[in-house]
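Note that one protein chain of the assembly has been removed; the remaining protein chains are unaltered in position.
Right after this comes chain A.
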Amino acid sequence: MQPAPTRITPSRAKQLNRNLGQFFWLLLFLGIPLALYSLWVVYPTIRTFTLAFTNYDGLSPPQWIGWANFKELFDWRPGGGGEVLKQALIHNLIWILVFITVPTSAGLALALVLNQGVRFDRFLKIAFYLPLVLAPVVTAMVWGWIYHPQQGLLNTVIYEILRFVHFIGFNVDPESARSIGWLGDPNLSLISVIAAAVWRQVGYVMVLYLAGLKTLDSEVLEAAKVDGAEGFNLFRYMILPMLAPVTTIVIVISIVDSLRSFDLVNVMTNGGPFNTSEVLANYMVKASFHDYRQGFGAAIAVILFLITFVFSVIYLRQVMSQEERTA
């Protein structure tokens, strides 16, 4: 314990007394929360790392098997134990690529438009916020209904369009729309799930950019406008660079959210058909609780952790630099 150097203390005895008192209060304020956090978050994180090196199946005592789980996971030869992991990694990567491009640019564009004070902007903002309020499970359920081949909204719309095309004389069968299985077709399942996730993410990115735009220095922008910067140039050379810190956060959050994605996949497809929409998080849960290979599941969790960690460091560094500026 160190008292603040600026404080004036009359004597050493008093100082010691004060230190003891401070220690007591620290214990009171931090003790229980830290104990709770250590028990349920810190300890389990460490435990996962040790479990990953065992063959634990949930019943018999775990045995140390070294790197065997990881060797199996990275055996990417056809028929090897790592085939699903490879697929999941590719799917997570696709998810990341979509997430850092589509919702990010859409959210930024919406924020730029809505920041200019348009009429009914409250209504417009709420339209994009609402998906954020829904439970991911509910989102998955509603989208599952949208994608339903026979009764779903999407195929019904396509059916009506085809019927119109047929009506004006083209040779198409409107009924063929009913056979599009958005979640059942191996080529469509992943992108269909991601579309539902994008629906949710756009509002979040928009909120972050709207907050970022409010912090911009309006005097600097006015000065630029007086100097003749307008339209795209104003955006490209003034607003975008000023928004750079927000963009960093948005991209890191998008990547981490992509890696954590679980609920939508689990409810909509559970990774299927044939693992064509499998992601790391869902694969991990499946391996642990359906196949009872908990050591193996822990190894998948470790891989997920390490990938996420790289991006967390970027975020941590940003937070740290803000710390130094305010300290």
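Descriptive notes on the structure:
Heads up, the rule we're going with is that contacts are C-beta pairs under 8 Å (C-beta built on N, C-alpha and C of every residue); 3 or more make two chains touch, one makes a residue touch a chain; residues count from 1.
The rule is short, and it goes like this: contacts and distances are computed from a predicted model.
The listed options are "Menaquinol:cytochrome c reductase iron-sulfur subunit", "ABC transporter ATP-binding protein", "L-arabinose transport system permease protein AraQ" or "Carbon-phosphorus lyase complex subunit PhnI", and the UniProt record of the chain not shown names that protein "L-arabinose transport system permease protein AraQ".
Touch with the chain that is not drawn comes from one residue among A:Ala68, A:Met141 or A:Ala224, which is A:Met141. Checked against the hidden chain, the listed residues A:Leu162, A:Ala197 or A:Val267 yield one contact partner: A:Val267. When the omitted chain is restored, the residue from A:Glu160, A:Asp173, A:Glu222 or A:Asp291 that touches it is A:Glu160.
Residue-level contact of chain A with the missing chain is found at 1-4, 22, 25-26, 28-30, 32-34, 36-37, 39-45, 47-48, 51, 106, 110, 112-114, 116-119, 123-124, 126-138, 141-146, 148, 151, 153, 156, 160, 199, 202, 204, 207-208, 210-212, 215, 246, 249-250, 252-253, 256, 259-260, 262-263, 266-267, 280-281, 284-285, 288-289, 294, 297-298, 301-302, 304-305, 308-309, 311-312, 315-316, 318-320, 322-323, 326.
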